[in-house]
Each structure stands twice: as structure tokens, then as C-alpha cells.
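For subunit A:
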Amino acid sequence: MSTPEAQAIQPSTPTGPMIRTLMGIAMLSGFLVVLTYQLTKPIIAENQRRAIEAAVFQVIPGAVARRDFLVTESAVTPVSPDGPTEGVLVYAGYDQQGNLNGVAAKAGAQGYADMIHLLYGYDPDCECVRGIKVLKLAETPGLGDKIITDANFVANFDALEAKLNAGGDALANEIVTVKAGTKQNPWEIDAISGATISAKAVGKALNQSTQQLLPQLMPHIDVIRNAPPPPSEPETPDSGTQ
Partner candidate 1 sequence: MAKKQDNTITWDTFSEGLWRENPVFVMLLGMCPVLAVTNSAINALAMGIATLFVLLASGTLISLLRNSIPKQVRIATYIVIIATFVTIVDYTIQAISLDLYNALGAFIQLIVANCMILGRAEAYSSRNPPLKSIVNATGMGLGFTLALLCLGVVREILGAGSLFGIDLFGPRFEPWVVMVLPAGGFLVLGAWLLLFEWLKQRKSETELNPAAES
Partner candidate 2 sequence: MGLFNLLFGQKGFTHGIHPPYHKDTADKPIRRLPFPPQLVLPLDQHIGKPAIPLVVKGQEVVRGEPIAKADGNFSVPLHAPATGRIAGIELMPTPKGPKTNAILIDVYEGSTQEVLWEQPREMSELSPQEIIQAIQDSGMVGLGGAAFPSHMKLSIPPDKQVDTLIVNGCECEPYLTCDHRIMLEHPKALLRGIRYAMRATGTEKAIIGIEDNKMDAVELLKSHLSKGSPVEVKAVETKYPQGSEKMLIKSALDREVPTGGLPADVGVVVNNVGTLAGLGDLLPKGRGLIERVITVAGPGIAKPANYLVPLGTPIRYILDYVGYEGARTEFILGGPMMGPAVSALDTPITKGTSGLLVLNEPSIEEESHKIWPCIRCARCVSACPMHLNPSMLGQLAAKRKYEEMAEEYHLTDCFECGCCSYVCPSNIPLVQYFRIAKAINREQAA
């Protein structure tokens, strides 16, 4: 393999330079990254806020202001830096007058390709889902994305019933997805032919989420209804998002 003398010389390990270089570079990187992070943080936070807001206002018709709450088994509390951190995050949407128009929450279920993540708006007055917005979708373009583009499907959520039963521990009628064109009850979702699976996933996500959330939320809905108006008046969203 090798000549004997070559084998003998194990190159000495420059310990000092090695540690110095790697540490130096690592710290430099840390600095650069933290710098970028700090610089972009406000912009990104603003981007995200806007995205969420746009989504919330989209799923809660008529809302122009929002406040965030955490729903736990026992209570509903406004989100604040020193409040509880565990619980389901919901966004409450208020109209110009400060009346509660609805509550938006996230839901998700396994679709055709991957998880479908949605935001839906729940109207406590009509006890129905008033709108959905797909947050993350990996379904087949042209098929699965019909859950966004198909007007008939979206119309399902103009007023999808999600009423609690008498006991208040579950939905009176489970939200179900039925075959396209066979919707008969207000709690049914008309599927999309060709994308039954994605459509079913939407139904499943809504059902799961409402089954879990509403029994906790509804008893305390007044906390949200009566919450003080949002801390800072958000700028009026573009009319397009409504």
C-alpha cells in the first residue's frame, strides 16, 4: 500500500489553530445569523400577522378587527405575553362596531397526498361554519386544489351547521362529506367529484376540530364577546379580502 516511511509520519494535529478557526468561524456565523434574524424579525412577524389577519377576515365575513384567545378545557383567555401558553389558539373577529362576528380556528386532516391545514370561521350566533381558508395544501394541483377553487364546494361553507347537542359535549350532527350533489342537511358537505378524498379530508378536519373545540369554547363565548376591543386598531384590510 504505502512506503514504510510514509506510514510513520502521522501529520501533527494543529490543535490551537483548529479550535481557533472553528470557534471563530462559528461565532462569526452566529453573529451573522442573529443579525439577519433580528433585522428580518419585525418584517417577518408583520408578514405573518398580515397573512393570518387576511385569512381570519376571510373566514369571518364582515370582521375588521381581531383578537387572539387561548381555549383550554376550563377557560378562554386572551393571548398575552404573560398569560397561559397551553391551549387551542383561536382568533376572534369583530366588526366595525366591535361586535363579535365569529371565531376562527385551525383544523387539519390527512388528504390525498399529505395533511391539509385549514382555517375556518365559526359563527357562534348561527352555530355554523361561515368560511374556510386552506392554509397548507399538498394535494394534486388541478384536482385537490378544487377545495379552494371550486365555487360549489366553497359554497358549502356559507353556513355549515355545527350545533352542539343538548349536553354540550359533542356536535348534534356530525359534519360529514357526502357524494357530490347529494347534500340534504345543513351539516353535510357536498363533495367534489374527482377530488372526493380531499373534500372528505376537509369535512373530517372540520368535524374533528369542532367536536373538540366547541364544547370548550361555547360555555365561555361571552369572554370573547365581551372582550375589550383589540388593543391597537388594525389598518383597514383591503376590501378585496372580504
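The candidates came about this way: all candidates are chains of the complex that A comes from, given by their letters.
Here is the rule we go by: a residue touches a chain if its C-beta (ideal position, glycine included) is under 8 Å from a C-beta of that chain, and two chains touch if they have at least 3 such contacts; residues count from 1.
For clarity, every value in this text was computed on a predicted model and none was experimentally measured.
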| item | value |
| --- | --- |
| Candidate from this complex that touches subunit A, chosen among 1 or 2 | 1 |
| Footprint of candidate 1 on subunit A - complex, ascending | 13-14, 17-18, 21-22, 25-26, 28-29, 32-33, 36-37, 40, 43-44, 47-48, 51, 136, 140-143 |
